[in-house]
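Removed from the display is one protein chain of the complex; every other protein chain stays in position.
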Amino acid sequence: MDSDIVMVDDKGKRLDGRTADELRPMKIEAGVLSNADGSAYLEIGKNKVLAAVYGPRECHPRHLQNPTRAIVQCKYNMQSYSVGDRKRPGPDRRSVEISKIISEALEAVIQVELFPRASIDVYIEILQANAGTRCAGLTAASVALADAGIPMRDLVPSVAVGKANGHLLLDLNKEEDNYGEADLPLAIVPKTNEVVLLQMDGHMTREEFGTAMEMGVKACHEIYEMQKDALRRRYSTEADEQEVEE
Amino acid sequence: MDSDIVMVDDKGKRLDGRTADELRPMKIEAGVLSNADGSAYLEIGKNKVLAAVYGPRECHPRHLQNPTRAIVQCKYNMQSYSVGDRKRPGPDRRSVEISKIISEALEAVIQVELFPRASIDVYIEILQANAGTRCAGLTAASVALADAGIPMRDLVPSVAVGKANGHLLLDLNKEEDNYGEADLPLAIVPKTNEVVLLQMDGHMTREEFGTAMEMGVKACHEIYEMQKDALRRRYSTEADEQEVEE
Amino acid sequence: MDSDIVMVDDKGKRLDGRTADELRPMKIEAGVLSNADGSAYLEIGKNKVLAAVYGPRECHPRHLQNPTRAIVQCKYNMQSYSVGDRKRPGPDRRSVEISKIISEALEAVIQVELFPRASIDVYIEILQANAGTRCAGLTAASVALADAGIPMRDLVPSVAVGKANGHLLLDLNKEEDNYGEADLPLAIVPKTNEVVLLQMDGHMTREEFGTAMEMGVKACHEIYEMQKDALRRRYSTEADEQEVEE
Amino acid sequence: MSRSVVSEIRRNHIYELLRKGRRMDGREPLDLREISVETGVIDTAEGSARVRYGETEVIAGLKMAIGTPFPDTPNKGVLTTSMELIPMAHPDFESGPPGGDAIELARVVDRGIRESGMVDVEKLCITPGEEVWMCFIDIYSINYDGNLFDAAALAVVAALKSAIVPASNHDKGEDFPLPVTCVPITATMAKIENTLIVDPTFDEEMVSSARLTVTSDGNGDVRAMQKGKSGAFTVEEVNYIVDVAREKGDEIRKIIG
Amino acid sequence: MSRSVVSEIRRNHIYELLRKGRRMDGREPLDLREISVETGVIDTAEGSARVRYGETEVIAGLKMAIGTPFPDTPNKGVLTTSMELIPMAHPDFESGPPGGDAIELARVVDRGIRESGMVDVEKLCITPGEEVWMCFIDIYSINYDGNLFDAAALAVVAALKSAIVPASNHDKGEDFPLPVTCVPITATMAKIENTLIVDPTFDEEMVSSARLTVTSDGNGDVRAMQKGKSGAFTVEEVNYIVDVAREKGDEIRKIIG
Partner (left out) sequence: MSRSVVSEIRRNHIYELLRKGRRMDGREPLDLREISVETGVIDTAEGSARVRYGETEVIAGLKMAIGTPFPDTPNKGVLTTSMELIPMAHPDFESGPPGGDAIELARVVDRGIRESGMVDVEKLCITPGEEVWMCFIDIYSINYDGNLFDAAALAVVAALKSAIVPASNHDKGEDFPLPVTCVPITATMAKIENTLIVDPTFDEEMVSSARLTVTSDGNGDVRAMQKGKSGAFTVEEVNYIVDVAREKGDEIRKIIG
């Protein structure tokens, strides 16, 4: 941690020109893959993420089947070339953990009781990583689920709030993250403001934590609008296509 | 092998003060874990061993099921911190072999024909190792089986007889083992003196081998008494508890 | 590539005395193992290869079963000591690929539709390797299949045509292969001259490729005669044995 | 942890009791079970502890060796944490490499230690860029009756606090205590219907909808958190849990001194 | 790729169309689908490309690092190629380490690159016997609708052509373009009944009996071949496919410039 680096200048601007509570530029597109039942492509800052959904379909392996509801199996994967040093293909401990908490967050909103014994499989591929990929992946995944027509109580926007050189900063990029003192990724159900994903590591006072939560929840609502917008564009495209076909 | 080390002094005492045919101090306690169907904790010298039994229960994987009898599946495991240099978690070739021969030795006394298709699972965890862990593990495992109420023809006490600097010595400790020329772990069914586990490596003349077998069988009977005593204490505790409850 | 090495001398002879289109000395023996349903041992030059067939038998793993026909599962394996530097036991990427293409080549001639749901398992073990093992293995495997009595449309002889220092040379040995510029392993169905295995790597002009194919097809017919001869010897031995028994 | 199901009757019993603010084992929602901590239980480890939260029992052991530092932290020792959910501990645990549950447990415990700076890893540097102390923390669940997060974290903290760096064995001067700067404590609350309870048992975990694990330091600052399971918390609930966890941190910190 | 089956009706429809020289998507036997090639799609890679053959989509990325050469080629850089058939791309693809299909794909693509000498690996030597550039080529299938061989090979060629060696990052002088000598192109034909078609879709692959993949260079020389599936080709068919593949090579070479 190099304290000479100034994370926020005297005009309140960060290294990339953002204010403390400003998201990186974000772009979401739904329905980008032909084989998957639903899919989404998302860019936020320099992150590039694909999410695809297959299901509800037969649950493999069988012993995971639940007779009363569907299970949600998310696989989060960083592609080899997505990071500075090449990552070996295949799951590592970090991706196993992230897959687990994203699965749990999505299960919180999917109406799993409608599909006993089934599996809803969510694949998140990180094409390019620049801090915040788990949140980007979850944000994309819930759009892909909606694109697949999976019944859900709500979408799940997600973002991280960080702390760097003493400042609480929304949605750290990689450069900021390298000097970060804390990171708090979270995801909410916007309709109720309930928290379905929450992690923290680093050092925050009790007060900072409270503030960071507020910043995160607020930003999730901004992301929620972009999610809905992506779906709106997707449905209108589909509608257009149908009109053309008719 | 450093021949300057004197394994037995002129008074017939070993480095730790024992005589040639003396066991290390031993302690067995039955019924130490609440989840397992049976369990035992054993210390012999500086070895610390836990054994737990689950079963008879459904056999996994299925293809190992035997339609006429239960199978005994022992897993012997050295915990990472139990030895000088940290051991990587997970089975290595040594533990696979030891698990196999302990399973076979236990199958010799368990009335497996009473439980067709079932599995009797025995877990041995070496918390701290100081030579002789396979024998300590087997000794503890048969107490755990009895604690679980698994019908058995007898208990299975086990001990190793070693040879160091030309002397046959019972129950080598690690220091002696480092200078050992041979090791002969065995286990018997005390009621019949039948041998159900037997290995040897090193160098013994035919005569030495015969003597070592005798020493081992005799010591197994001593261990047998301690096993029975542990079970007696366990049953009396249970009886006391029941009295209190009544 | 060292251009000073002369691959073909002015009399048209290769380093080992062969002409450009001459096979290495070859020996095939059918029925060499008692457990397998069919087997063959093959030497070509310094290659030593065993092939064994089990089946048609129940297909493992089950999910590979095909309800309309048998599947052919070949496992090509180089034994650890078969090459210059010891090879670690177990499949590597090369052997997975070779196993796949040999399986496919054999499926082309086996009457798989006669054995729905079954598996025909072919094991190829390279005891000693000296270039050309995949072709040697496939040649041996089809003899082993015939020895097992598996109904086939034809045998599958296989050989590679190479190019070294600008010369097209049949059946490169290891020394030639080290200086080779191209290699074209192929296998045919002799009755129809159809190609069931074909790979190439290196550099061949369009014309060279055509010539190499011709050389390969011609040599496969020579190998075919040796395959048939091995089976004839095998059947006559069996017949002799039966006479003796009677 | 996936095979077990709690019977409908038991589940309803837990619900009904909790609606009255009571629990199966007689505790109130904010009561911990009896906690016991023994250190120095493994002679072959550089530090070790056996911790019991009621019937839940774990052993943590620290082994140290000399290795090379990571290129980007040339003057820091290295910590790695593993968790083994051995089949001895529970009928649902299976042999094999760590699955998702064990990996999450290890990583959450690891973050609590790492992010609090509990171990002064700079003091574990021998020669910058060349030789540092490697700390292998291995945790074994011996008997599992809920709340492995807190038991595992406490066992690790106790093992580290009591650890001695085996310098003399490696000709690196005299042995010295592992340099420890603070005592991070991890406390978990589970949500059952609308009640939040600390230190859940196995049965309570089974019927709970969500879990929040919070690691706090001696100043009451937050060092690590992990939400688990597919239920949700309100923001108020999150804030409440953080406050309870800080209190429980103080309470437990007293136990291990 | 083994679970899917094409319905009898669909199969017969494909057969009938092909007997008339037509295909499901309106193409003729020797027509390629629309091919798109985008390079530089991954900032974190030294070279990258996203290639689409109709609905089939792959991304290839090159990562470079400094390593030691193989003892028998002390003055040559090292190339390795991996293919991941991720479950995102097709309902038949499963998680896990590469199976036979993925390994064959990676090895065939690798041979096309390696045997054509496309990358001048001697220029990737830094200090003979000590330091060379290691090239890790990773290919991910994003959406699979047939003919992964050609799409993957083209993505790799495009990624390599556009790659920059990150020398300055490693204090090895200035960055320079990856030294590329030629543009090998891979073209595959599938045999359905007695018709040979280029660039098969997934359905066409399913009903085809055999496949032949040919890599040719800018001179029309053959650099690599791989026959697949359990059907057979006549020698004449093989020769025909080689000639078509050389033509398609020229056609595709124009697309990527």
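As written, the chains take the letters A, B, C, D and E, and residue 1 is the first residue of each chain.
Keep in mind that, in the parts below, a contact is a pair of C-beta atoms (placed from the backbone, for glycine too) under 8 Å apart; a residue touches a chain by one contact, two chains touch by 3 or more.
For clarity, every value in this text was computed on a predicted model and none was experimentally measured.
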Partner chains on view for the chain not depicted: B, C
Residue touching the undisplayed chain, where the options are C:Lys13, C:Lys46 or C:Arg153: C:Lys46
Touch criterion as defined above, residue of C:Gly17, C:Pro67 or C:Gly90 at the omitted chain: C:Gly90
Chain not shown, touching residues in chain C: 33-36, 46, 48, 50, 52, 54, 57, 60, 75, 77, 79-86, 89-90, 121, 123, 125, 127-129
Chain B, residues in touch with the chain not shown (by the definition above): 64, 72, 93-94, 96-97, 99-101, 103-105, 107-108, 182, 184, 189, 192-206, 209-210, 213-214, 217
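Methods note: only the chains that are shown with their structure count from here on.
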Number of hops, chain D to chain E, where each hop joins two touching chains: 2
Chain whose mean Cα position lies farthest from chain E: B
Distance between the centres, which are taken as Cα means, of chain E and chain B, whole angstrom: 58
Centre-of-Cα separation between chain C and chain B, whole angstrom: 52
Residues of chain C engaged with two or more neighbouring chains: none
Overall pattern in which the protein chains touch one another (line/ring/star/complete/other): line
Interchain contacts (touch definition) - all pairs: A-D, A-E, B-D, C-E
